[in-house]
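Shown below is the structure under consideration.
One protein chain is absent from this view; the other protein chains keep their places.
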Amino acid sequence: MEEIFIQTEEQRAILESVRRFVEDEVTPRAAELDAAADQDPTAGYSTEIVEAADRLGLRTMTLSEELGGMGVDSLTTAMVVEELGRGDLGISVVFAQTLKIAAIMEKAYNEDQKQRFLVPFVEDPQAVLSICITEPENASNYIIPYETSLNTRAVKTDGGWIANGMKHFISNSNQSRFFLVFMQTDPSKPMTDGVSCFALERGHPGFTVGRVHEKMGEKLANNSELFFEDCFIPDENLVGEAHVGFKTLGEFFPSSNSYAAASILGVAVACYEKALDWAQTRIQGGKPLIEHDGIRAQLAEMKMLIDASRSYIHRAAWLADHQEEGWDLTLGALPKVMASQAAWKIATWTLEIHGGHGYMKESGVPKLIRDAAAFLHSDGVNRTLLLRAANFMNW
Amino acid sequence: MEEIFIQTEEQRAILESVRRFVEDEVTPRAAELDAAADQDPTAGYSTEIVEAADRLGLRTMTLSEELGGMGVDSLTTAMVVEELGRGDLGISVVFAQTLKIAAIMEKAYNEDQKQRFLVPFVEDPQAVLSICITEPENASNYIIPYETSLNTRAVKTDGGWIANGMKHFISNSNQSRFFLVFMQTDPSKPMTDGVSCFALERGHPGFTVGRVHEKMGEKLANNSELFFEDCFIPDENLVGEAHVGFKTLGEFFPSSNSYAAASILGVAVACYEKALDWAQTRIQGGKPLIEHDGIRAQLAEMKMLIDASRSYIHRAAWLADHQEEGWDLTLGALPKVMASQAAWKIATWTLEIHGGHGYMKESGVPKLIRDAAAFLHSDGVNRTLLLRAANFMNW
Amino acid sequence: MDEIFIQTEEQRAIVDSVRRFVDEEVTPRAAELDAQTDPEDSFSWEIVEAADRIGLRTMTLSEEFGGLDTDMLTTAMVIEELGRGDLGTSVVFAQTLKIAKFMERVLNDDQKARSLALFRDDPRAILSICSTEPENGSNGILLYPTPYNTKAVKTDGGWIANGMKHFISNSNRSRFFMVFMQTDPDKTLVDGATCFLLERGHPGFTVGRVHDKLGERLANNSELFFTDCFIPDENVVGEPHQGQAVKRVFGPSSNIYAGASILGVAVACYEKALEWAQTRIQGGKPLIEHDGIRGQVAEMKMLIDASRSYIHRAAWLADHQDQGWDPTYGSLPKVMASQAAWQIATWCLEIHGGHGYMKEAGVEKLVRDAAAFLHSDGVNRTLLLRAANVMAW
Partner (left out) sequence: MDEIFIQTEEQRAIVDSVRRFVDEEVTPRAAELDAQTDPEDSFSWEIVEAADRIGLRTMTLSEEFGGLDTDMLTTAMVIEELGRGDLGTSVVFAQTLKIAKFMERVLNDDQKARSLALFRDDPRAILSICSTEPENGSNGILLYPTPYNTKAVKTDGGWIANGMKHFISNSNRSRFFMVFMQTDPDKTLVDGATCFLLERGHPGFTVGRVHDKLGERLANNSELFFTDCFIPDENVVGEPHQGQAVKRVFGPSSNIYAGASILGVAVACYEKALEWAQTRIQGGKPLIEHDGIRGQVAEMKMLIDASRSYIHRAAWLADHQDQGWDPTYGSLPKVMASQAAWQIATWCLEIHGGHGYMKEAGVEKLVRDAAAFLHSDGVNRTLLLRAANVMAW
């Protein structure tokens, strides 16, 4: 169990290289990309950053070495995702998604699917991944989950399936090369046992990208709509068994929530560091803000919330890989709630501590506020996740 | 409308006499009575205080002058109730109940009932009043209200009704001389239109007092169980029309919630004053606590919460008497939620500011914490009242 | 949200006309103006002129200067209603309305003739008050013993001013300015500053950068520079070095109107959340039928009504200080309302889920706007400390 308290030499090395990557590749570009996205959301996305990440092996690190990855565990990945979030939330999300989905693919794909989808993913330095569930009418519905079915339907036909419908808010989806798509294949059943998972590649006939969403923040990541129009999907693209797509998802990826939590925790750390820096340099009442007790205590409370959230996330990520040691299903729903609540509070305090300066774009605080707001809903609205966790609690 | 912003000369005079009453009669006895109640809850109740209140006309002030009262309005009464709560919460509740119920009785009783119940109430300097709704199985049920019925039933019989069942948690009920009792008279209907209101006097055959509850705080007020065993209630004791007891209640007493809010606001003020006093005298770090920014700001925030709650309560109380000026049904549910949340936060800060001293009974802070906790539920659990208000909001 | 307003017939008439103005002139333009990347493009003269046509721009002045002499309570209701439409617009007028009233109180007749008379007749005239400097934010509010860095040195027949102000609302557009400068370098901003009246275009007085803000974008804030700027003695407001005495007259209205502006945003968030909760279906029923959301919507209303009751009380007592005015009413109503607004904006965003994060929903603008008053008109923590300074203990 000590893994959850220690950073190993290897982890230190990985995080050090990620830190350098953030300083060299992300920080210099982030503000400009964020601003460019105001005119065109796709302008917020940077292929250069993805390629740079590929050069140091970050893009594929969760895959096994046999597939060309580093086989890093969930705990280490969570540390990396936090470090990325400290640099920029959007970048953290681009990779948290790709790293998580790649690992799911390796677990869920059969040999043939690995050859067709994972090998080319590894070879393409620009390839990122998407997982497609959310629909205009189905958000909390699938998280709780309620007894409803997806509106994107795939109907069995000779040698495959005909898919129709749409998804939206899907991270990376206008940029992704490969997709895991969940569709209703048994309309008579609720999602839990009437949904199948399909593997798709960009450009598949009948499968197109719609609007790229204009978001408040998290702009270095794109989210878009996806359309399926009489889209024929061959049987070979069915992932796992038909109709039980959701079960596989859960089993295959317990640490998804921890990664989301780590992304937003990174933003909390960035806010804390910015507030600390300002409090040390800004003079009011003849002394730096940090010498004013009220602000001093607030900075310590920020650190407390960060450390408690991180301890919780690390425990959840490690247990996701060692479930026999005491995995608890609520760890798949609550760490993000904890971290996003902490991040929002810390972002608010950071804004207050900066006074009027914090409201001016040049200070960089506005971007942090807009980013921090993302995870009040991303990966599940907090209230919804609390209800989901309640469903997991064995009463 | 200016009434809600001003204190008139008359109000100032009344509040001044209430303040003196609290200083002379309540403050000297409160701590001792609170402690005595640890052994025997009835020992917390003081007839002396009730008689003293009667001498200055407080006990009957909401009744019309024709009945021997002062005909004070809801706004003034709310001010009085807050001032009493500043002295002791239990005392505030004893009179908030009596003042409110007396006013309801005057509105709801017919001439004969006024003669039989209100005239003797005015003449008896020890007489206090109770309103009896809550049952072990019906709390939030009647507040929301849900579609259920009361378990205390009265069955029509020749010339009256036969009542059976029990009530509990009823304020003043082991001490009260007169009672307004709500019972299910049409078992086929939900409470809203199957309940009748009856007038009863202490000692009525078949009507007995059960256990007096041992409470966490608010000990200068008693709450007890009431039992009805084949209790015959003559038709002359039916208040208003049969089966529509709840409707009359609402119509006749919109300011009930404001009085509850005023009681707990009084506790908030007492906490604030105690914290302020301690912060000015306690030296740490070489200067009084009040010179430490963090604590200084906290005291100002306490005042802010008190003033905002009071402004809200006064508006609600005044509008209850002038509904044509813009009465809103949520004013019958939310002011107590606001004031009790403020009081709980202020009580918590008061405890923290006192450090270890605040945890010791001699400091008086423990009593304030125990009292402040009462209105998280009294007059309706906060969450329940929020849902009740939601039902009132015209969407 | 009318219910718990208590209004006279006249107040209802005024607030109704303001609501029509908002519906016709502000709401149709707000989203597009907010989206402009150059902050200067987010400001609209059309809105100002339309406001002038209904007498809103000058309403706090006496009839002599074309006003309605509206009291603070009525003005607070108007400002909340504007904030409900758009925060920036509310601030443009909250500033102008309170500064105009302030000018009428503290200027001498000659100064009024040179400013308010022109203000009355210019449909685009708005106003600024200039105190904040890069190094003096909370200092100016808590009266820490430091001087302004903008200094005016006495010379024959007037003063030579040098220095800069920043974050000043309306200042790149305003016609008239009330400017506080250090005139006694040996003293502090409390006892060595003077208030000057200036008109746009005064030699040596120029506008710097217009600040690029997170929200509240329909209002502009900018830097102001003073370069060997000669200000004649006739422009001294009140007595030299007595700037603080002048500023004190300004006091209460500022915080109370700020509270009303941000309360308007809270109301807009509440209405948006309510509308979404009634139409969005999850779990087979509208969100409003889910207890958790239902209770939250009621709590939003509670926070709004308590804040409004507090603001109205403070506004009325500010005009009737003999009836129980409490100096903390000049610092705390904005703190209460801005905390409530931030809580309500956060809930509004959460209730909208991913939709709220998308620009098209209009929720993210409300969140960006709601953030403004955590600091505007004084950082909340600073105002709590200022209130503590005036509390009688």
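Note that the chains take the letters A, B and C in the order they are written out, and that residue 1 is the start of every chain.
To be clear about the criterion, contacts are C-beta pairs under 8 Å (C-beta built on N, C-alpha and C of every residue); 3 or more make two chains touch, one makes a residue touch a chain.
Note that the coordinates shown come from a computational prediction; the quantities given were computed from them, not determined experimentally.
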Exercise. Where the complex has a chain not shown, which of A:L99, A:L118 or A:I290 is the residue touching it?
Worked result: A:I290
Seminar exercise, completed: Among listed residues A:R29, A:R86, A:H168 or A:R383, the absent chain is touched only by A:R383
For this session: With the missing chain put back, which residues of subunit C would touch it? List them for me.
Result: 290-292, 295
Exercise. At which residues does subunit B meet the chain that is not included here?
Worked result: 35, 38-39, 134, 137, 139-141, 144, 146-148, 169, 213-218, 283-286, 294-295, 344, 348, 351-352, 354-362, 365-366, 369-370, 373-374, 376-378, 381-384, 387
Problem set entry | subunit A, residues in touch with the chain not shown (by the definition above) | 1-2, 4-7, 276, 280, 290, 293, 296-301, 303-305, 307-309, 311-312, 314-316, 319, 325-328, 330-331, 333-335, 337-338, 383, 386-387, 389-390, 393, 395
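Definition applied: only the chains that are shown with their structure count from here on.
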Seminar exercise, completed: When centres are defined as mean Cα positions, the distance from subunit A to subunit B in whole Å is 51
Exercise. Which residues of subunit B are in contact with two or more other chains?
Worked result: 293, 297
Exercise. Which positions in subunit C touch two or more other chains at once?
Worked result: 381, 385
